[in-house]
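Only one protein chain is missing from this complex, and each of the others stays in its spot.
Chain nomenclature is as follows: A, B and C, assigned in order of appearance, with residue numbering initiated at 1 for each chain independently.
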């Protein structure tokens, strides 16, 4: 049994606990909290009544070092850095669900997150935990930067096309829509039910923190600079991201090549489904599942390509992918505890 | 023009402002806030962009005395009492949307609201602002206790039947369901979108503060003690209350008499609709409107009577009724600015 | 491997398929449809993309007899009867998710379903598939009447109390609220998104078909006649039933006995959780799970008892319970493929 700890008790922690119920090789030995110290886990997450007996503890690395082989960190930005330093020094594998180790350039981190990175020397060795791109590196990693939800939905459809130069590197538009769990569980007026229900809005227009993360990975895929714009929106639903991605097809590229490249790239991936011609995904199809659905529109009469991807932001966009990474790290079957289809309707 | 002030900037304040846009005889001259002092009203409520130029002020009675003929108060319990004292002393009509003047018995107030009433001498003169029951008193009132949302939905179907002894005074069950605006705009984890959406729950089981208010008015209607239980529930919707009311029909009463009594009681009421046989209301039918819809099930084979009422908790359940009361107080047509039908779909 | 067939392709069929993905001992070999014959299952339920390769077939008992050891039937009332007759005659175990074998009295069936039962001789041997009440009979059954969703939520909290005479058999009120999947997938104006969203209503007032089913089982539990009324409501959510149950506590019964009896009855049940004092369930806590949560309000000052139960209408209220029954029928661990907690948030 691998002994697992969780730092944080927000929605991604709940999702980790939900998924790990089905994992035969893991034992959750530790969970920490800021606001709920001393409470039972099923008082904080009553859906777990009958499943776990954990009590929420303060965040203490010595406890984790004694109790855990691996730790998931789900903290506000900046807070993971010292913990990952201490834990990895003690030989504990860390999977950070926050943003602290995703951006390779500390200057960009500082610009978008508003604080200086306190351990920039750790950035080169952090592995970006997108298994479809970095599987082999993940297996060897000592700490993993679990990707953001929007980046997961944006990179998977675009990376194979950029790598093969099948779409232009300029003028990419990513118009993404997310469920509200992406905003976390903290009590803010803007996230009250009555402020969100039966309504729709954009946010972070021109400035969202996932933009440089997407750009970084698209540049790596393309091997050159990529110019794109990203706008997130908030959908009155709990879970799910749908990314509508507009790119330009160079004149020498046939529409069939677009589909062909994506089908080839994901033919053996357990969690990526390229949908048939004319089928475009709905977020509910991957609700609570670790799957990614991708629909493609490419037409001989138009230089435009439209790619539409759907993920569950808490599963493939956060905790499911984190567990997929842990499976890779510890040599388990990559899909262990992640084989459930979308919960629909 | 009657000059109107509003104390408070929550959802009921927004609803008052929305409704008063259509009132030709009122001018809003003052609005106060705790958290948003100095902000424009359309920064706090962007739906009012282009409609009002007000700036939110601190709560100061001298300002109100100079600027207002009438004041709506929408405050946490306890807070209205000193304001209503000062304002009525200065001759300003007060309509209190809170609970401070609804209960005639200060001991019950203290039991349910957890604090001693600081002006119990004012309770006898407070008029309970349910026009269908107290219309003539309202016209003469100097301060009005605007009814709670659940009480409005519960009293209107039952009062005429209790008055005529057509249902038993014992064993009444009121199972009520509300939209989430009833919980106000304050940022609490329990009212976050993701905690409410696609889910349903009861709350305040056995202990809700509207229970004694309902009981008081049902007793007044019956002229004797009434034994009832009331359970509120939270529906994943913004507005609306549906109350499902179970009462027993005494053996000598014919089912037709139930319908007859309600149709007669509300024949000339502008805002109460007794629905045809077999039709039961949906909350959306009165969305944003001041109307009350009542459906009746009474069957010769059963001693049970089921009454189902629907209101909009923010309109007839709060701000619409408050404006109806102001219309009565100032001699305007009672329906002024309140003639819109439900916004459906 | 047990070979399983499904007759019908509505929401309960989709839920069966979702759950059986995780079952190591079952193989789905057959699924039939009325409207979608010849289509791939993942064209009808795209959330199953990558999980099943089935093609929807016409409903033919000979095919089932050749391909299946057990068959789930999810059909409109009346339609299961001839199929269950033929299949059980051929030795195939049947679990009927419809209503055809639930009511022991064919006259009541005819009154509520509007058609004469065509095989009343089969009713005595049909086992009502509520494992918490009929576990041993289920193991021996050749055909099982899987309970309705409202009855499951209503019977489980009441049966142990009626059996021990801890609540009166008269005057029970069951006010139940359901998500919209309970209405099935057929295209009706009343179930369109815009007719349901942000709204709430009662339906089937005084006449719902689940009333006699609840009454039958409550009478069996009490060993005498039970007088109750049941009103269902529609909540703008996909899944979940919350039943608010009002009963009277006889004067000699202490409130503690109520809680004690329920805790004792369900101490060893894998799927029933009696919640702590003061905790009342939310439907989302059992979303997609086979669990039942029960909250209890019983107070020395009041003769009322309020029981609040929550289930997922598609899981414990239909397909999960059906799979639980199949596990019992074939000697698998009763919880196989049913161990997931509620998907929240």
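The rule we apply is simple: a residue touches a chain if its C-beta (ideal position, glycine included) is under 8 Å from a C-beta of that chain, and two chains touch if they have at least 3 such contacts.
Fair warning: this is a prediction, and the values are worked out from it, not measured in the lab.
**Q** Omitted chain: which shown chains does it touch?
**A** By the stated touch criterion, the chain not on view contacts A, B, C.
**Q** Which of A:98, A:147 or A:240 touches the chain that is not shown?
**A** A:240
**Q** Out of B:32, B:80, B:181 or B:309, which touches the unshown chain?
**A** Of all options in B:32, B:80, B:181 or B:309, contact with the hidden chain holds for B:181.
**Q** Taking the entire complex into account, which one of A:57, A:195 or A:213 touches the absent chain?
**A** A:195
**Q** Among B:216, B:231 or B:282, which one touches the chain that has been omitted from the display?
**A** Of the candidates B:216, B:231 or B:282, B:282 is in touch with the missing chain.
**Q** One chain is left out of this view; which of A:82, A:171, A:223 or A:331 touches it in the full complex?
**A** A:171
**Q** Taking the full complex into account, what residues of subunit B touch the chain not shown?
**A** With respect to the unshown chain, the touching residues of subunit B are 11, 14, 18, 21-22, 45-51, 181, 185, 197-198, 238-239, 273, 275, 279, 281-282, 284-289, 291, 293, 339-345.
**Q** For subunit C, which positions touch the chain that isn't shown here?
**A** Touch set of subunit C with respect to the missing chain: 11, 179-181, 185-189, 191-198, 236-238.
**Q** Name every residue on subunit A in touch with the hidden partner chain.
**A** Listed in rising order, the touching residues are 171, 173, 175, 177, 179, 194-195, 197-203, 205-206, 229, 231, 233, 235-240, 242, 244, 246, 280-284, 287, 295, 297, 299, 302, 304, 306, 308, 345.
Everything below uses one rule, namely that only the chains that are shown with their structure count from here on.
**Q** Which category does the touching pattern between chains fall into here: line, ring, star, complete, or other?
**A** Chain contacts: complete, every pair touches.
**Q** Can you figure out the chain closest to the middle, judged by Cα centres?
**A** C
**Q** If you average the CA atoms of subunit B and of subunit C, how many Å lie between those two points?
**A** That pair's centroid distance is 38 Å.
**Q** Taking each chain's centre as the mean position of its Cα atoms, how many Å separate subunit A from subunit C?
**A** Their C-alpha centroids are separated by 36 Å.
**Q** Would you mind listing the residues of subunit A that make contact with two or more other chains?
**A** 11, 181, 185, 197-198, 238
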